[in-house]
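Can you keep this structure in mind? I'll have questions shortly.
Note that this complex is displayed minus one protein chain, with the remaining chains in position.
Let's look at subunit A:
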Amino acid sequence: MHQAGIRNTNTHLSDIVDAPRVAYQRHDFTLPKTLALQNPNAGPRLRLRRLPGPVLAGALIPAAVPVSGTPPGRRTPASPSHGPGGTASASPSSQALHPPETTPVARSWRSASAPESSTTRSEGESPTAPSRPSRCSRARRIPWPRWPGWALGARWEHVMGFSNDISSLLGNPKHAPRSIVEDAKVVLKNVEEPTCLKAAWELIEVFYADKQSQAWLPERLVDWLASYDCLLSTTEGTVYSELVDLQKELATLQVIENYQKYWEGISSALAVGWLHIVVKLLRLHGSYQLDQLGNRETENGLVEAVAVLVSKMPRMRPELADGTLGECFKTKPEFMKAWERWRGQIAKLECSAFWIQCEHDQTREGLRKLLQIMLGNTNSIIDASFNWMELYGLEGMHNLAQKCMQLKPSSQSHELTSLMLGIIGENTEVVLAECSRSFGPWMVAHAIELLTIGSNGAETLLHEEQYNLGGISIEELYRLVYAQVLSSHALTWQASEIAPVYLMSCATQGMRLLEILLYKQPVQQNQILLKTLEICRLYDLDSISSDIMKIAGVHQWKHGRKGSGVFWLQKAQDEVRLNRISQQLFDYVGKSISGNSFKQWEGLIELLGQEAKTVGGLDFLHKYRDFKKSLQQIKDGKASDAARQAVESLILLMKNPSTPQKFWLPLLHDSLKLLRSQPPLLNVSQTNLLLNKLQELSVARSRPDYCEPNLPPEALSAVRLALAMNLGRAFLEE
C-alpha cells in the first residue's frame, strides 16, 4: 500500500460513509473508565489493509430523525431504474469512489420469475455483474484507503459532501424557513429549536470546509445567525429574543407604529440582515390600512420606499433561497456597482423633502434610523444589535471581532461564542478543545475532517505524529478516543460493528486496539462469538480469529459442552489442546462406552470426521466406533462379514499408536467372542500381535500411574486364555 506519508496513511472519516451516522446516534456516551488508551508502543505498526468489496454510499436513517423518502445512495433492491447500483442520487464524489464495475447491483424483485426481467436487469447491471451478485453488503462499511492522487478540488467537494451529510443528519433542514407564514402577525415561525451541535458544526463548516463561502463569508454568517441566534439567547439578549417578545405583543397592539419596540425590532432585524422580517414588519405599519391610506399617503409612501429598498439590498452570494429578499450578485465588481447604486438611492431618499411632510414622529424617526443602518452608520448598528456575535456577523470582517467584543462585552460565555473565538483566533487547538469540551468526542473526531482541509497549518498539526502522544497524530488520538467510547456500548460495538470501522481508520494504533478489544469480547454466547469472528473475517485478522476460537473451545469444554469444545478447537487447528482434551475424552469414553450408550457418541464422532489425520489422536474414536458397530452386527446375527470386519478393526486399533493403552484390555475383552470363535478368525501373526500387546500391558500394570479399567477382575485371564486357545487353533488351521 502506501508508504508512510502524512496524507497517504490516513483514512478519512468522510470516506466511511455510514459509520458517522450510526455513531452519531450514540454520541452522547460518556467515556468509559475501564478502557484506557493502551500503551501506544506496545505493538508493531500495522498498516491498513485494503479489504475486498465495494464501498457504497449507503445512508442510514438515524433513528431519531423523521425521514421522508429513500435516503440518498441507499441501495434500493427493487429499483433498476436508478442507474448503476442505484446510486444515482449519491454525490459525484462518492461515485468516484466506486468504480461502476464493482458496484453492487440493484436487483428487481421479480427478476427471477418475470420473463421481462432480463431487460430490466441489464439496465441496472453493469456488464460484468450478471454472473456475480453482490459480495457481502457489509463490505460497504469498510473504510477506504485514502486519496493519494486526488485533485484538491475533488477533495474539497468530497469533504463538503461529507459535511452536508453530517449536517442533514444532525437535524432539521438547513436554514429552516422562519417567517414565511400566512398569518401576517407572525414574524417568527415557531420551528423546532436547532441544536447547538448542529450550529457548531455549521460554524466550522462555514469557516473551514466551505471553500465557496470564503468569498461571501458575511452572508454565510448572516444565514448562520438567522438559524442559530435563538441558541445564543439562552445566556444573553439577542435580536431573536427581542423579536420573540415583539411578536407576542404584536397580537395585542392596535397601532403598532406608535410603539417604540416595533421600531427597535425592525432596526435589529435589519442590522443582522434578516430582510424578510424587516419587510414583513414594515408592511404591518398602520398606514397600509385602507381607511387610513387617504390621509397618510406620504407616510405610507415612505414606509413602502424603505421596504422596497430593504428588499432590493444587493447581496454577494451565489444564490438566494426562496423567501429571502435582496438582489444576488455573484462577483465582487457587480456587487460593488450595485451596492453603490443602492446606497445612492438611500442617500437620495434620506435627503428627500417628504420627511418633513411625514407627520407621524415615530415613523419618521424609525424609518430614518433604518436608512442609517443601511448606510452603515456604526452607532445605529451598535444600538440595534445585542451581542458581539451579532455585531460581528454584520461587520463581516475578520479582525473586527475583538473590537466588536469590546463594544458588546458579554457576561457569560455561550459554548458557541467560545467556539467562535477559537475560530476567529485561527487557533485549531482551541477549536478542538472547545469542540471536545462542549460537544463531546463525536464532534471532535468528525470536525477534524473539516479543520484539515482548508489550512496547511492545521493539517500539519493534526496529522503529524507526535512524540508525546506515543507516535500518533492528534487526529488519530481523537478517533481512538471516540472509538473507545463506541466500544463501550454493545450497540456500537458488537451489534453494529461501528467501532471497528473507526478503529480501522486509525493507521497507527487502531488495528492494535481493535485486536485488544476483540480479545475482550465474550465467547460464552454463540451468536456474539460468531459476530466477533465475523469482524475478524472482514478485517483479515486470521490469527485473532483462531485465538478467539481457542478461547471459545476451552470455555465450552470446561462447561461440559465437549462437542462444542472439540468443534472450536478443531476449527482453530489447535493440536496441542486437542491432544490434551483427547486424553480426558478417552477417560470419559472408557467409563461411558458400553453397549447402547454409544449412541451418544455418534454425533461427536461424526464431528471428528472421516479423515484419518484428524488432529489430537481423536481418530481413535472413529475406528472404535466402527469396531463397536461390527460387534453389534455380530450380535444381531449377521455373522460372517461382520466378524471379518470386526477383526480387521481390532487389529487396526491395536496396531495404531494413537490408541491409548488403557483401551487395550477393554478392546480385547469386548472381542472375546471373536477370539473364541471356531474356526479361528485370527491367524497366527495377528494372535501373536495381540499377545505381545497383552504382555506390554502386564508390564505397564506394575507402573504406579496405570489406572485399572472398569472390567471384571477375571478379564485379563479370560483374554489371555482365549488368545492362547486361538493361537493353538490357528496353528492347526495353517
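Just so it is clear, contacts are C-beta pairs under 8 Å (C-beta built on N, C-alpha and C of every residue); 3 or more make two chains touch, one makes a residue touch a chain; residues count from 1.
The working rule: contacts and distances are computed from a predicted model.
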Absent chain [UniProt protein name; select from "AP complex subunit sigma", "Exoribonuclease phosphorolytic domain-containing protein", "Parkin coregulated gene protein" or "Nuclear pore complex protein NUP43"]: "Nuclear pore complex protein NUP43"
Per the touch definition above, residue among A:260, A:331 or A:526 touching the missing chain: A:526
Listed residues A:261, A:561 or A:676, member touching the removed chain: A:561
Contact residue for the chain not shown (choose from A:260, A:543 or A:573): A:573
Subunit A residues that touch the omitted chain in the full complex: 18, 22, 58, 60-61, 63-64, 66-70, 74-79, 104, 107-113, 131-141, 489-491, 495-497, 525-526, 530-531, 534, 537, 559-564, 567, 570-571, 573, 592, 596, 599-604, 606-607, 609-611
